[in-house]
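A single protein chain has been removed from this complex, and every other one stays in its place.
The block that comes next holds subunit A.
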Amino acid sequence: MSIGHTLLGLLESGPRHGYDLKRAFDERFGHDKPLHYGQVYSTMSRLLKNGLVEVDGIEPGGGPERKRYAITDAGVTDVETWLAQPEKPEPYLQSTLYTKVVLSLLTGRNAADLLDGQRAEHLRLMRELTRRKAGGDLADQLICDHALFHLEADLRWLEMTAARLDRLASEVRS
């Protein structure tokens, strides 16, 4: 995720202090990974340097978190361009799991067991996300669903692979 664009976007509705920006980010997008103050300051100083934000006021007491930032016209254009740009779909062609399956077949180990273990691990996380979703608000549900659909895709691949292990085994060994 582009932290710079996200912080800029949060500034569009009005100027904010550094600590306030961090809190807004964490509340909406930082579910598992809150921002470090250091990330906020380095990002804001880069945005300042590029003319995408300006300092709109400084609270007494000093420290970078006391600075109040406002977005500039160039900043608004930058957010707009970023939002309009489709995200590059992940190609997912570097699967560690695929590598492990092929290596176990090559070395005569049990690849079906490996897949069973992976399914159990995936389902464990899926259960946790499903519980979190049940107790959460709409934002939690959307975030968890996104993760759940990806994990489900992994498991579909896993079942297809499990069903074709014998064929894969004869191919990798030939």
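As a working rule, a residue touches a chain if its C-beta (ideal position, glycine included) is under 8 Å from a C-beta of that chain, and two chains touch if they have at least 3 such contacts; residues count from 1.
What we mean here is this: contacts and distances are computed from a predicted model.
Asker: Which name from "ABC transporter ATP-binding protein", "Phenolic acid decarboxylase subunit D", "FAD-dependent oxidoreductase" or "Formylmethanofuran dehydrogenase subunit B" does UniProt give the chain that's left off?
Answerer: In UniProt, the chain that is not shown appears as "ABC transporter ATP-binding protein".
Asker: Which listed residue, A:Ile3, A:Leu48, A:Leu151 or A:Ala169, touches the chain dropped from view?
Answerer: Among A:Ile3, A:Leu48, A:Leu151 or A:Ala169, only A:Leu151 touches the chain that is not shown.
Asker: Have a look at A:Ser2, A:Ser45, A:Thr130 or A:Ser170 and name the one touching the chain we're not showing.
Answerer: Only one listed residue reaches the unshown chain, and that is A:Thr130.
Asker: Would you write out the residues of subunit A that touch the absent chain, in ascending order?
Answerer: Residues in contact with the chain left out: 116-123, 126-127, 129-130, 134, 148-149, 151-152, 155-156, 159, 162-163.
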